[in-house]
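Only one protein chain is missing from this complex, and each of the others stays in its spot.
Note that the chains are named A, B and C in the order they appear, and that numbering of residues resets to 1 at the start of each chain.
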Amino acid sequence: MSTLAIILTVAPLAAYAVIVFFTSRWKALSAGIAIAATGTSLALSIWLLLGMIGDPTPVHVSMSWLSIPHLGGIRGLDISMGVLVDPLSSLMMTIVSFVAFLVMVYSLGYMKGDEGFSRYFAYLGLFTFSMLGLVIADNYFQTFVFWELVGLSSYLLIGFWRLKDSAAEASKKAFVTNRWGDFGFLVGILLLFTIFGTFDFAVLAKEIPAYEHLGLIALIAVLVFTGPMGKSAQVPFHVWLPDAMEGPTPVSALIHAATMVAAGVYLVARGFVLFQSVPQVMELIAWIGGFTAIFAALIALVQRDIKRILAYSTLSQLGYMFLALGAGSMSAGMFHLTTHAFFKALLFLGAGSVIHALHEQDIFRMGGLSKKMPVTTWTFVIGSLSLAGLFPLAGFWSKDEILLVALREGQTALFVIGLVTAFLTAFYMFRLIFTVFFGEPVPAEHGHGHQAHESPVSMTGPLVLLALLSVVAGLVGSPWWQAWFGSSFGSFIFFGEPEAPHLDLAVALPATIVAVLGIGIAWLVYGKKLVRHEALAERFRPLHTLLLNKFYIDEFYALVFKWVMMLGGRVFDWFDHRVIDGTFDGLGSATRTSGGKLRLLQTGRLQSYALVLFGAVAVAVVLVSTNLIGGFAK
Amino acid sequence: MIGLTHYLILAALLFSIGLLGAIAKRNAISVFMGIELMLNSVNINFVAFNHFLHPQFLAGQAFAIFVIVVAAAEVSVGLAIILALYRRRANTGVDELDLLKW
Amino acid sequence: MNGLHLLPGIILAPFVAALILLFIPSTARNAIRGLALAAASCSLALATLAMFTYDNAAKGLQFVEHVPWLTTFGISLDLGVDGLSLPLVLLTAIILFAGVFVSWKLENRAKEFFTYTLLLVGGVFGVFMSTDLFVLFMFIEIAVIPKYVLISVWGSTRKDYAAMKYTLYLLSGSAIAFIGLFAVYTYVGSPHTGLGYGTFSLAELAKVNFSPEFQKWAFLAMLVGFGVLVPIFPLHRWTPDGHSAAPTTISMLLAGVIMKLGGYAIIRVGLGFFPMGAQYWAPVVAILAAINVIYIAFVALVQKDMKFVVANSSISHMGFVLLGIASMNAVSLSGAAAQMFAHGIMAALFFALVGQVYDKAHTRNIADFGGLAKYMPRTSAAFLVVGLASLGLPGLFNFVPEFTVFAGSIQRFTVITIVSVFSVVVTAIYVLWVYQRVFFGPANERWAGLPDAKGVELVPIVLLGGVLLVLGVWPGPFMDMVSGGIMPIVGRIVSAPMGGIF
Partner (left out) sequence: MLGVIFFYFFAALAVVAAVAMVVTRNLVHAALFMAGTFLLIAFLYILMGADYVGAVQILVYVGAISILFVFGIMLTKRDRIEDSNRFNRYGVAATIVAVLLFAGIVLAVLGAAFRTVPSDASTSTIQTIANLFLNEYVLAFEFAGILLLAALVGAIVIGQTHLGKARAKPRAPGAGIEGGKA
């Protein structure tokens, strides 16, 4: 089983290597290799998942990767690389390889004709490998390794159109922002190692609850959590994700919606025991998640770029997941991760289909696409409904679960935030839908309506498949499934006790109502156009501006970067050049100057030398003979 | 009775006088004379030490003779140099010979 | 013990080649560079052979050679390598080999260039191999001096200033280290305190119990003297100027191996013989290391010349070595030793690539570039690889030693280590920023004609990049060897009483 896991992980890497070193000249072949490799991964991971459903006993193998013996009172370093196949990882690797596979197929159409076609598929292979490696990791160190590799692939893919300034800038921003999070993560696992002497999840799970210094554990937990905050783009590390939309749209679907950004959630779920042992940290996680959820949803209300709207939506949904985890339910968080992976990938790929047709990303320069692109339209609508959480689509079940958990754990405030976010979500998604797909087409000179056409099968195929999953995937976590099969998502992936799903009308009803309300208002404003949205924007000008500018956080960071980092650099550089160089160059020139003055003693006149020489001799003789500095005289 | 000390003090006096001549005179020949005087005072020391401390073994006297030989050689070369210098600069003032300054 | 006489071969190859070069007419370019390549290949092959035939289970000094030399002073030409020095010998051989290819097309006084380069590398080999303190010092000087000529004749950007600065800094350091050396000799020679006979043999010195007070000052002398080479803040200013002014091959050697001489000597001599003194100064070293790491990273952030960025990043990365040295435990020291190797390879590749760009574009000003990835895809990919290695990306070797150093040092200097870890952020910023401004963004038409890396230019890329990648993926055996070399030193540290300034 572990061998299979290794094979399915390494296969995409092999594809990457083969493409980069051998086949990059033949585009179709390169794509074929990548897709075949990922297909292999997909097949194997489904096989593993089914195996896990049959027998959920974790399979764990590891081998030593690096070991330095200890000597003296210091811990030796013992790092191993391992494979941990359990329900959590098998589910995650299925999601990853599935979405990766679909995205690759989709990209066949989307990236057609791009000069970097082979490179693109190579990068996707690299990403899939890194992500799978992260999933199967059995210890924090390995997680960190692949965590960074995932960041690298993300960097490469965001900056795929590297000759575009904005893409280059965005890729750097993504990597650097993630690095801030990784800094905390790295320090966290170093401290974990210092205390427990191991990185292994299984060992730590046993030892952490027995450790008495809760404050230290809390510190470590918070530090480790900064990693997920960076990767899952939680406030305040969220700034990179919207910019990351500079990458090709399928990449956004794969990395910045379905898988990589979910890695943070996955890590928290993986190391749940660490966070769970300090309630305050759980509270913090929940609040960060809740805040991000509503914060991003607010920004999404006014964005004009179709991908940015989806990006903020992703932020918001990731916030949901952290809210669930923080509230104490790993099942709910992972469940939402799963359903979200499907419908958000669907939405991104749908948006990609639109962008592919129009070469346009501004939603107000689109319109009436439903006639020309029916498949895209209806799959997009399904995805949006699922995201909005309408019964009985996938999103309903997972969102319902999260709200339920929040309520159950007594986090009423978070529950309310969740509800408001659900309303906002429904509103901004249908604002997008009514503007882009319905209503009258934008005149040709403004938009590109005349070119619009349905995308090729390689692109619509994945859309339909994902739409299907967006509808039914939620069922595995529904009470019905529990009733039919006697088990469900919550009894497959859980922390502590298995969780049985149940439908609480006190939660489901308000959630559905706010979602319908959101859709309705969006229809009134953008479908029916009862109120012109420009007028609304005018009415709430300051708020609108604030939201449009994303609360000015990017600007704030830019300012901080410029004034703190760059100024620091300049000051230090100045110190280097003026003070340190000044000191040593000063020593040099002092030597030179004093030499220049002293050489005047070299009059060239023999007798002056003799005078000084014998003067010195005379003084020495007098000193010696008078015993002033010791001598032979008695 | 005249002892070693007398001779040593005499030698010291002559040496100092020679030194004064060597340092404080303008003319190169005069400087030379000072140096010769200093050499001679050293010779007095050699002979005196020999005479008063090791009368049986005449190493001191032998050395004095060597010094005289070297002094003779030195004077011949030195005066030749002074002559050559004089031909070039029409002057034998030592303090004007400062080409090697700085 | 190993019966193969590999070490004399490694060390003599460059010296002999340098000697033969003197008799080759300077017009025979092919013969000159062919000979240099032959010497480099010979050293590399033997070093690789030594690496693989080193008995990792037995550990300790192997391939030992003993040639009595100045027996009156207890000096002999003792050679031998252990897990600490053998990787550095290999590093030197690799960089020399790559460096010969980097300078393959050099036209300006190629004969003299290769002669000096080989001389320098021979000196470096000598330092890493000698097990006699005096010979070790002597080889450091041999390695340092040719560089003056190499920078001032073949350099660029303020080369006279840089060459003089480099030489004065390093010789001042040597002077201080020499004080320590003679103090040790005197101490050992005295029958009251030492052995009663003067010796420089490392094996003999290990028998001496140096008094704590003596250790304190002797270690300080070694630290300051060799710290200049590392370089340690605030004695680091020769590095940016020296690296930037030096021709590419020499920058590679400078950053790749010359800086390592300092770290190696501090570990071998400073820690090995004066563990108590090292304990005393450890907090100071740790703080200076953190300053090295963070402060210089910030300085690198605002540089305008690519080479200055890389040079400053070298100082910053050598800070990890110092941090590992300061923490003085098995993990951190293994990390420090491995970091020297990793950084050597990485810095050499970095300089080789910057040199490639500079040779073609004749400028290193970052602002002049843009979109080079379009014209030089291979160079740009290699640059990315080495940049990522520099910012400590897992999968490339540099990550492993850095992590090891952190894992060791956090157990002793928690706060200082955390501060140093922060450099992963700053390094990422400056590396990626430079990369973005040079290789990404709209393609600058001015560089449209630049040829991509090809032919011999690929040799350093493939060789150095391959080493980074292979060891990054599978560092186990390498780290075993290094930690095996470190253990005896750690053993001496552990048996010495603890205690620091604070």
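Note that a contact is a pair of C-beta atoms (placed from the backbone, for glycine too) under 8 Å apart; a residue touches a chain by one contact, two chains touch by 3 or more.
No experiment lies behind these values; they were computed from the predicted model shown.
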item	value
Shown chains touched by the chain that is not drawn here	A, B
Touch residues of subunit B, complete complex, unshown partner	1-10, 12-21, 23-27, 29-30, 32-34, 36-37, 40, 43-44, 47-48, 50-56, 58-59, 61-62, 64-66, 68-77, 79-84, 86-88, 92, 94-95
Positions on subunit A where the hidden chain makes contact	607-608, 611, 614-615, 617-619, 621-622, 624-626, 632-634
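Rule of thumb we're sticking to: only the chains that are shown with their structure count from here on.
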item	value
Where subunit A and subunit B are represented by their mean Cα positions, the distance between them in whole Å	94
Rounded Å distance between subunit A and subunit C, as computed from the means of their C-alpha atoms	36
Inter-chain centre distance, subunit B versus subunit C - centres from mean C-alpha coordinates, in Å	60
Junction residues of subunit B - those touching two or more other chains	none
Sequence positions of subunit A contacting 2 or more other chains	none
Of subunit C, residues touching subunit A in the complex	165, 168-169, 234, 236-237, 240, 295-296, 298-303, 329-331, 334, 371, 373-374, 388, 391, 393-395, 399-400, 403-404, 406-408, 410-412, 414, 417-418, 421-422, 424-426, 428-429, 432-433, 436, 439-443, 474-476, 479-480, 483, 487, 490-491, 493-494
Residue ranges of subunit A touching subunit B (in the complex, touch as defined)	599-600, 602-607, 610-611, 614
Touch list for subunit B against partner subunit A, complex	19, 22-24, 31, 94-95, 97-102
